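Missing here is one protein chain; the remaining ones are kept as they sit in the complex.
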Amino acid sequence: MIIVMRHDATRDQVENLVAQVHARGFRAHLSGGDERTVIGVIGIDPFSIRDVVADAPGVAEVVRITRPFKLSNREFRAGDTHVRVGDHDVGGDSLWIVAGPCSVDDEELFLETARRVKQAGAHALRGGVFKPRTSPYSFQGLRGDGVDILKQARRETGLPLVCEVLAAPDIEALAEVADVLQIGARNMQNFALLSEVGRVRKPVLLKRGMSATIEEWLLSAEYVLSQGNYDVILCERGIRTFETYTRNTLDLNAIPLIRELSHLPVIVDPSHGTGRRSLVSPMALAAIAAGAHGLLIEVHAHPEAALSDGAQSLTPAGFQELVDRLGPLVKALRKPVAVT
Amino acid sequence: MIIVMRHDATRDQVENLVAQVHARGFRAHLSGGDERTVIGVIGIDPFSIRDVVADAPGVAEVVRITRPFKLSNREFRAGDTHVRVGDHDVGGDSLWIVAGPCSVDDEELFLETARRVKQAGAHALRGGVFKPRTSPYSFQGLRGDGVDILKQARRETGLPLVCEVLAAPDIEALAEVADVLQIGARNMQNFALLSEVGRVRKPVLLKRGMSATIEEWLLSAEYVLSQGNYDVILCERGIRTFETYTRNTLDLNAIPLIRELSHLPVIVDPSHGTGRRSLVSPMALAAIAAGAHGLLIEVHAHPEAALSDGAQSLTPAGFQELVDRLGPLVKALRKPVAVT
Amino acid sequence: MIIVMRHDATRDQVENLVAQVHARGFRAHLSGGDERTVIGVIGIDPFSIRDVVADAPGVAEVVRITRPFKLSNREFRAGDTHVRVGDHDVGGDSLWIVAGPCSVDDEELFLETARRVKQAGAHALRGGVFKPRTSPYSFQGLRGDGVDILKQARRETGLPLVCEVLAAPDIEALAEVADVLQIGARNMQNFALLSEVGRVRKPVLLKRGMSATIEEWLLSAEYVLSQGNYDVILCERGIRTFETYTRNTLDLNAIPLIRELSHLPVIVDPSHGTGRRSLVSPMALAAIAAGAHGLLIEVHAHPEAALSDGAQSLTPAGFQELVDRLGPLVKALRKPVAVT
Partner (left out) sequence: MIIVMRHDATRDQVENLVAQVHARGFRAHLSGGDERTVIGVIGIDPFSIRDVVADAPGVAEVVRITRPFKLSNREFRAGDTHVRVGDHDVGGDSLWIVAGPCSVDDEELFLETARRVKQAGAHALRGGVFKPRTSPYSFQGLRGDGVDILKQARRETGLPLVCEVLAAPDIEALAEVADVLQIGARNMQNFALLSEVGRVRKPVLLKRGMSATIEEWLLSAEYVLSQGNYDVILCERGIRTFETYTRNTLDLNAIPLIRELSHLPVIVDPSHGTGRRSLVSPMALAAIAAGAHGLLIEVHAHPEAALSDGAQSLTPAGFQELVDRLGPLVKALRKPVAVT
């Protein structure tokens, strides 16, 4: 349930209402917009106290939210959420491009890739040092040893870092160096981990589980938001289907759907999403045309030498070419229709 | 197996080879390009006669095609196939826009919609008079009675007509009026019907089955091609997944993948593909960015009154707005990267 | 909508009601049970005439059926439907075992297999002479040439024949020899063909489409039933999932679900359903434990020589072993719980 305050509501009226909500055993989340304050009321059957709050001074409206996600619901927040990463507003007017190798495996190669993606126009750098691998016998990431390489890359390029966390102790290990904590597809319903990153004050990039519905994905975001961390960026990365020519089936329907249902920014990872280098650029362009706020692109200075996911990595030159195509595309999408 | 002829091969040499192929119990399909002729050899284990043909005069190369689709395979034909519909080359340089209601249910409404989509820039008109419906108790289309309405619309607007066929006898019924015969998703593996339309000299629009793989889809096209009808246009219309917020999951990965694997034109139907009006335009733009050769858009003058699929139909005004956005988009996608 | 008559309703009362239903533009289907007659009223919004019929003499109750399938709905018919094939009641007390090769490819082998499955206890023989194949270049069945072989097998073994039809003309071709017409998975939504077999007076075996929901499957059965052919046997044959170790994923949940929702008999094809010989017998036993009325088992005298689907065929000896295990299983499933 959401309590929409009148735009002339006083601070006292808001605080008074929050106190009443608490007193009845519910939690209250405030969203203070420019114009008016909205209070999210969370708990089991909050609508039972509708009458109590509807007539309170300063209340404009009480709205029942029937979809199970609340804080991520567009009804809860009028405008789009912008998440600040470095000097970029993710979810705002300009695209947010994150690039880099799937994992940090070699210092020299990683630094070279970092420099090249920076030069091509990336706004942030991927850098996985803890890798979730289906098999325990696959390369698991450099773990602690990789953190120094990350620091070096950050120092050299000035790019903010997006780093995956696999378990609560990773958070501490990455705290010094990561600007954004990534939750991977396999952990989308690791509710313990979601709650942990909800208690941290760093933006979270939440990838969609490979067979998650849109509703489940938003409910996972809700775990982070409900702990007080509102800086969540969603990332579509392909779902599992019966198709065998591609590794995953990138679901671009998710982009306009998320933008309709939620105020959170949503980006797209066409590299994992297709698993096939030749599809990365066309699907990246399509993602932007569908309304995505940004892209997560695997780039590797020497894809053929990558310890993981080389087959889906762009070269720095391929990445440059993609970035060069994005500018005109964005402009065309916004071009006002000519009056005739 | 494919026999690529030298570019100075004579007509006699080609005919001689075809005769040899036939003599050994295989079928031969010729593809005469500007530069050279390619002969597709079809049958069980055609590679067994490789040695016989490899040294024949005029032969440049013999290529084994390991993917099971042959005539639709990009290896079989160097350039893209263009399918002529009215005065439009589908698969060529400009987008092909088909629009109209899901089914012809009311004469006045249909003609009004036809005029409006023509005005907005559509190149062809959808007009289903035979409807495949999941339930025998749903509206099944006007059948024969609708054909006169179709003729009237064609006469008034001059737009070519795309009409679905459900069974062999429909072909004859529609022959007078349809410019393109559509095979719907539920009939994608109705092999008897595919063979029938393969023997007709009209372009075929082949929709993807709702859980068909790309390979199965191309093999269904192969049924049409192998009967001698090379004018096949593929149409992605959404696959079935576990998602419940949308009716289907439009699979745009299919677009760059088909363009890589095959020379056939491929268009996208975001109306059935999502089943949700608000997603139609974003996904239409995304489809074009991904490389689609055209769009199939449901437009209804009064969607709320439609007997089927109203929830996914655009209004003529909404369609106009979409068409207006396509021009700048196409231009941007082709814009050469600025030299700096 | 269903009109349940009182058990003392007269024939005149029933006929009178049917006339009224027709007069209002609806169709009426009668189901005459031992105790009482039930009238199914079919059309668009039949509930609109509820008041007209509810008070008519002889009417006990008027029931709105909200599930879209009507005639196949358990509410329409109190008992289970039994379909007579040869001297067997499919859907009755004893299992119905159909066996044979996927297709008739060699006369001698087919007759040998026929004799062996008869000997092992099969009640009917599979014999496909028209084969639906994903690729036009695969073996398409013997077609007309196979019919004589089928006749020969029927004469020798006395076993009824189950034959697949792919198109309307097949029906006539098979009419002399087939006892049951099979609609394959790929034609489950070939509505033209379903209507055709609905007009024939032969039992129909309707396989589930490879990504059909239970509701769609029952609606396809409804196409047959609504043409007046009530002798429909459903057959689960595996759905498409992401699993790659098996060809399909046999969905046994469908068995108890169909038995709850419908009165039609339902059997299971574990051969196509798994595509892996080693899984056929365990899944056949599981199907029976789940409540299936019978099995469709691929048996080939020499699986390694089969032109199609050899990898999933049992040998006659393997089939014999399976049949031998079914008797004790059925007995155990029916064993009354011991009173202690």
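Per-chain numbering from 1; labels A, B and C assigned in written order.
The criterion applied here is as follows: a contact is a pair of C-beta atoms (placed from the backbone, for glycine too) under 8 Å apart; a residue touches a chain by one contact, two chains touch by 3 or more.
In this text, all values refer to a predicted model and were calculated from it rather than measured experimentally.
Student: Per the definition of touch given earlier, which of A:25, A:68, A:144 or A:228 contacts the omitted chain?
Tutor: A:68
Student: Which of A:240, A:277 or A:302 touches the chain that is not shown?
Tutor: Once the missing chain is taken into account, the touching residue is A:240.
Student: Of A:166, A:206, A:257 or A:323, which residue touches the hidden chain?
Tutor: Checking the options A:166, A:206, A:257 or A:323, the one contacting the hidden chain is A:166.
Student: For the chain that's not shown, point to the residue among C:72, C:211, C:226 or C:271 touching it.
Tutor: The missing chain is touched by C:211.
Student: Write the list of chain C residues that the hidden chain touches.
Tutor: Residues 211, 213-215, 239, 241-246, 249-253, 255-257, 260-261, 273-274, 276, 278-279, 282-283, 285-291, 321, 324-325, 328-329, 331-333, 335, 337-338 of chain C touch the chain absent from view.
Student: I need the residue numbers on chain B that touch the omitted chain, in ascending order.
Tutor: Counting only chain B, the missing chain is touched by 240-242, 244.
Student: Determine and list the chain A residues touching the chain excluded from the picture.
Tutor: 42-44, 68-70, 132-137, 139, 166-168, 186-187, 189-193, 195, 210-211, 216, 219, 222-223, 226, 240
Methods note: only the chains that are shown with their structure count from here on.
Student: Determine, using the mean of C-alpha atoms as each chain's centre, which chain is farthest from chain C.
Tutor: Farthest from chain C by mean C-alpha position: A.
Student: Would you mind pulling out the distance in Å between where the CA atoms of chain A average out and where those of chain C do?
Tutor: Going by mean C-alpha positions, chain A sits 49 Å from chain C.
Student: Considering chain C alone, which of its residues make contact with at least two other chains?
Tutor: In chain C, residues 240 touch at least two other chains, as defined above.
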